[in-house]
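The complex is shown incomplete by one protein chain, all other protein chains being positioned as in the whole.
Order of writing sets the chain letters: A, B, C, D and E. Residues in each chain are counted from 1.
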Amino acid sequence: MKLVTAIVKPFKLDEVKEALRSIGVNGLTVTEVQGFGRQRGHTEVYRGAEYQVDFVPKVKVEVLAEEDQVQPVVDAILKTARTGKIGDGKVFVTPVDQVWRIRTGEMGPDAI
Amino acid sequence: MKLVTAIVKPFKLDEVKEALRSIGVNGLTVTEVQGFGRQRGHTEVYRGAEYQVDFVPKVKVEVLAEEDQVQPVVDAILKTARTGKIGDGKVFVTPVDQVWRIRTGEMGPDAI
Amino acid sequence: MKLVTAIVKPFKLDEVKEALRSIGVNGLTVTEVQGFGRQRGHTEVYRGAEYQVDFVPKVKVEVLAEEDQVQPVVDAILKTARTGKIGDGKVFVTPVDQVWRIRTGEMGPDAI
Amino acid sequence: MPEVDAGDTAWLLTSTALVMFMTPGLALFYGGLVRTKNVLGTIMQSLIALGIVSVLWVLVGYTLSFGPSIGGLIGGLDFIGFRGVGQAPSASYATTTPHLAFAAYQMMFAVITPALITGAAAERLRFSATVLFLGAWSVLVYAPLAHWVWGGGWLGRLGAVDFAGGTVVHVNAGAAALAAIVVLGRRRGHGTEAFVPHNVPMVVTGAAILWFGWFGFNAGSALSAGGLAAAALVNTHVAAGAAILGWLLPERARHRRPTTVGAATGAVAGLVAITPAAGFVEPWAAILIGLAAGMVCFLAVDLKPRLGYDDSLDVVGVHLVGGIVGALLTGILATAAVNGIEGSLGLLGTQVVAVAATIAFSFAATWAILKAIDAVVGVRVREDEEIDGLDLSQHAEVGYTFGERGGSASSTVAVPEAAREKEAVR
Amino acid sequence: MPEVDAGDTAWLLTSTALVMFMTPGLALFYGGLVRTKNVLGTIMQSLIALGIVSVLWVLVGYTLSFGPSIGGLIGGLDFIGFRGVGQAPSASYATTTPHLAFAAYQMMFAVITPALITGAAAERLRFSATVLFLGAWSVLVYAPLAHWVWGGGWLGRLGAVDFAGGTVVHVNAGAAALAAIVVLGRRRGHGTEAFVPHNVPMVVTGAAILWFGWFGFNAGSALSAGGLAAAALVNTHVAAGAAILGWLLPERARHRRPTTVGAATGAVAGLVAITPAAGFVEPWAAILIGLAAGMVCFLAVDLKPRLGYDDSLDVVGVHLVGGIVGALLTGILATAAVNGIEGSLGLLGTQVVAVAATIAFSFAATWAILKAIDAVVGVRVREDEEIDGLDLSQHAEVGYTFGERGGSASSTVAVPEAAREKEAVR
Partner (left out) sequence: MPEVDAGDTAWLLTSTALVMFMTPGLALFYGGLVRTKNVLGTIMQSLIALGIVSVLWVLVGYTLSFGPSIGGLIGGLDFIGFRGVGQAPSASYATTTPHLAFAAYQMMFAVITPALITGAAAERLRFSATVLFLGAWSVLVYAPLAHWVWGGGWLGRLGAVDFAGGTVVHVNAGAAALAAIVVLGRRRGHGTEAFVPHNVPMVVTGAAILWFGWFGFNAGSALSAGGLAAAALVNTHVAAGAAILGWLLPERARHRRPTTVGAATGAVAGLVAITPAAGFVEPWAAILIGLAAGMVCFLAVDLKPRLGYDDSLDVVGVHLVGGIVGALLTGILATAAVNGIEGSLGLLGTQVVAVAATIAFSFAATWAILKAIDAVVGVRVREDEEIDGLDLSQHAEVGYTFGERGGSASSTVAVPEAAREKEAVR
């Protein structure tokens, strides 16, 4: 079992979700986050003071996937979240020891 | 050291927290997230346009736990977060290499 | 590849970010979270009812780092996020199987 | 024939606008006090009163309240559909302003009074039941009571004094709230979960609009732009100010912190209590009434959790209790120099009768109306609707969608029906 | 020499203040309806009208609108820079109040009318283009039209009736909105992404201020504090109330839920439709006009997605459609008893002419103005600016920064320029 995490541009979320749904992903969890990276932030001005804001709004998408689903999931994200402009974000995969579905107590592949 | 992550219904948070406290968990971290899964979202209507919202508010609970605490933690969550209705969420366990307490610099089990 | 995650006090975020930038970290992702721990929460009063709020606002900082960068990253966080008062938070390291940069499709160290 | 005075009319029209503004002010006051998921449902319970009650007032409410009295109990139908309510002054009411202006002014009172009640029922009343309730209550409870006190009815004849609606509006709404609480029962999670105001600045905004509008409510009730209106305005303001202090002092003593919600609530309590008295007392007495109202209402609200009933937004603690404080103190503190009425034990007795009659009638009638509505459409939302919140379950909306800075909706998947249809056509 | 009446003046000054308040009310109404990232840009499109149009009105707008008529087409320059507009009454307008009061009252109409249009262009109009547009439009489109109907121009002479601005303000703004939609094109993502109101309580707050201010708009148009003002006030209120019902009924039928945004929009539709009629009809007719406006505007807005054009905040569906409903029903429902004008087929015909002339002139002139501005500075923001939102791209600000409870800014790295300079000096 693996956890695929993607940091993507917020306006790409729907497309990513639809792409994942179309390859059989049944669930995912989304978090609003702030990213700092090569992409420049912006300047804000309030009463004569200029503030450089380095953080950019992003969304984090997390998908629990079976081993053999990892590559398709990653590929789907890489394809749909890409705009080619700086700040498109990252995808990474981390190991998962075990998963449970709370409603039923099912474990492992049955839980997702 | 392990990280136990649970995605649960927001109104179950207090119960989960109390259950964990009662089995000796001293800390946890909570994030507001949006879930997509088998549970249906809802429809919103604004000036004649209907929107299907697929995401459902959830909270993510993260608990750093020693190996031998993992099962009790998971069990406590499974028990208290369950309503038996679709959308109760997931629990999963991931490996952790090392933990530090920032205040003291303590590492490992002493840090949590 | 590793993921370094830190839970820190919100007002320490800028300092932590600057410290990481100064040791060559090019990116990180920040999430607003609520922490529960040894640090006491606070009491709120509304129309004669007192509520004990156990959660304290924190931010989670996540940094994808190469193996040999992990210790410097952790040290920088430990140093800058510390106030010495209870509630300074945690740092922990988790394994990462693989990372991609969405914009280019680059993998591994090149992706971060 | 009485003539229209432009100055009096200017003030009455202004006051009418001010009192209208109070109902959306109430919507914000109440809306800020509930949890996020119920903000729109709560706002709608006031907003819809502007729709349903306004129309009913023109059709039947005004004539039942202010038509020629039938036995001191109810107004006759002479003014049905505003027939005969024209640009010339009425012979009986506000005789220096257009009859239409008086009828419009009174309409705003009829609108806000039932809206006040909804605070007690917040976070669980069905929207369809709300609409039926507001309409029925305004005709069956408000109109008779307004008639009794102001329209030539038996309470007015008895000598009960109520300058701007202490009993007609506040005691009445407060007693109705009590009936609503009994019929509806407690909210899911009441007493164990945190029910905290989701937006305190919104509460303050609402309270500010209420305070501002209350100048029209009370000083407008002089129905002319002269000394009495000025006296009522001063009293209104200083009572509200004193009631802030009256609330915060015991709150600070008991909870160690004076709160913003407390200051806003205290001000409203003071405004409620000064309502019957505004045109009868001197400023120093208004300060006393305000202080008393702030303290007594604080104690009432502070006691509430011990009593275990669920008056969501403290309509009983503020409007019933505050209204009683004001009605009784008017009986004692009225000064003849202000408006010809002097406080006395006799007057106090009459005030007690007026309050008691109002509570009895309002509680009983409200209980019956709600039970009838419950039988027809059900007064309470289903449990899952209560968990989801009124906004989604009753109105298919959410109050706030902040999370989209920097791109398209993050939590909202956007497929407007028509677009989907188009999509399908391609 | 005509004398100033204090009562009439009190009401006209109050009404002026009320109408001024409508423009920031509109800013909130519109601001709540857009996405978070555009809230300030949208607010600014109304706010800046208070700046640019107010100044232009003193300089040239008033005299072009209300100066001595040149052939029924435009006002002469006698009042340029408010020359000759003094504390004594004008001989022609509002003859019992100071000329300055009348000119100020009319100024507020000139401010809000172009601001209304910006709703159709929301979320994509450049700020510099907005400023140029508001200024140019107020002089080149609003002033002539105000002159035609109210300043002694040809439409007024023809017998067209418009009590408070049904054609001058609402049909005019609605037709201009149509031109703006044509010139600007659709927003990026229109029809596929979710464009949901980011702050519905703000929408309600704005609508409430509009409603409150509309008493000044309509009842103030009596220009005196008497029976006519009272009649206009009653009509305004009950039309708005009835229009809430008129909107929610079909909405509930079609979408199973009556919405808060619907109630607010319905109220505004009713207020729009009663505007030309307010001083000509009886209350029962006002209820009918309100009901009709609510229903027709609901249908217009509900249809919109099918038509595929992008009127961001439904200026056409509410102001053009509602304005037409009101103008035509005024022609039918006017009652001589109210203000000397009786509805008739002839009057209806005149109203049709007035509406048609307004639409034709306003659409064409607006189209030309926007094309000219487009050629000079560009009317539309760049695509990346549209994605970032107007707040950041046009104003270097964000609407809300909530996430800092418990410490310093979490998402904002704070280095004010000057502090950085200091830093460098050390």
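Definition applied: a contact is a pair of C-beta atoms (placed from the backbone, for glycine too) under 8 Å apart; a residue touches a chain by one contact, two chains touch by 3 or more.
Since the model is a prediction, treat every value here as computed from it, not as a measurement.
Engineer: So one chain is hidden, and I want to know which residue out of E:L33, E:V60 or E:M107 touches that hidden chain in the complete assembly.
Structural biologist: Touching the chain that is not displayed is residue E:M107.
Engineer: For the chain left off this view, which of D:L18, D:V296 or D:L347 is in contact with it?
Structural biologist: Reading the full complex, the residue touching the unseen chain is D:L18.
Engineer: From the list E:T118, E:T167 or E:N199, pick the residue that touches the absent chain.
Structural biologist: Residue touching the chain left out of view: E:N199.
Engineer: Which one touches the absent chain: E:A17, E:L140 or E:L299?
Structural biologist: E:A17
Engineer: To test your reading of the contact rule: which positions on chain A touch the chain that is missing from view?
Structural biologist: 44-51, 53
Engineer: When the complex is taken as a whole, what residues of chain D touch the one chain not shown?
Structural biologist: The missing chain touches chain D at positions 5-8, 10-11, 14, 18, 35-37, 189, 191-201, 204-205, 207-208, 211-212, 215-216, 219, 224-231, 233-234, 237-238, 240-242, 244-245, 248, 255-261, 263-264, 267, 282-284, 287, 305-306, 337-338, 387-389, 398, 400, 402.
Engineer: By the contact criterion defined above, which parts of chain E meet the unshown chain? Give residue numbers in ascending order.
Structural biologist: Considering the whole complex, chain E reaches the absent chain at 4-11, 13-14, 16-17, 20-21, 24-25, 27-28, 31, 39-40, 43-44, 47-48, 50-55, 58, 81-82, 85-88, 97-98, 100-101, 103-104, 107, 127, 199, 202, 205, 225, 391, 394-409, 412-419, 422.
Here is the rule we use: only the chains that are shown with their structure count from here on.
Engineer: Name the two chains that are joined by the greatest number of C-beta pairs in contact.
Structural biologist: Summing C-beta contacts for every pairing gives the maximum at D-E.
Engineer: Rounded to the nearest 5 degrees, what is the angle of the rotation that puts chain B onto chain C, matching CA atoms?
Structural biologist: Resulting rotation angle: about 120 degrees.
Engineer: Indicate the whole-number Å distance between the mean C-alpha point of chain C and the mean C-alpha point of chain E.
Structural biologist: Chain centroid spacing, chain C to chain E, equals 49 Å.
Engineer: Centre to centre, by mean C-alpha position, how many angstrom separate chain D and chain E?
Structural biologist: 31
Engineer: By residue number and range, which residues of chain A touch two or more other chains?
Structural biologist: Residue numbers touching two or more other chains: 11, 14, 17, 30-32, 34, 54-55, 94-95.
Engineer: Going by the contact rule already set, what residues in chain E reach two or more other chains?
Structural biologist: In chain E, 189, 193-194, 196-197, 255, 257, 259, 261, 305, 387-388, 398, 410-411, 413-414 touch at least two other chains.
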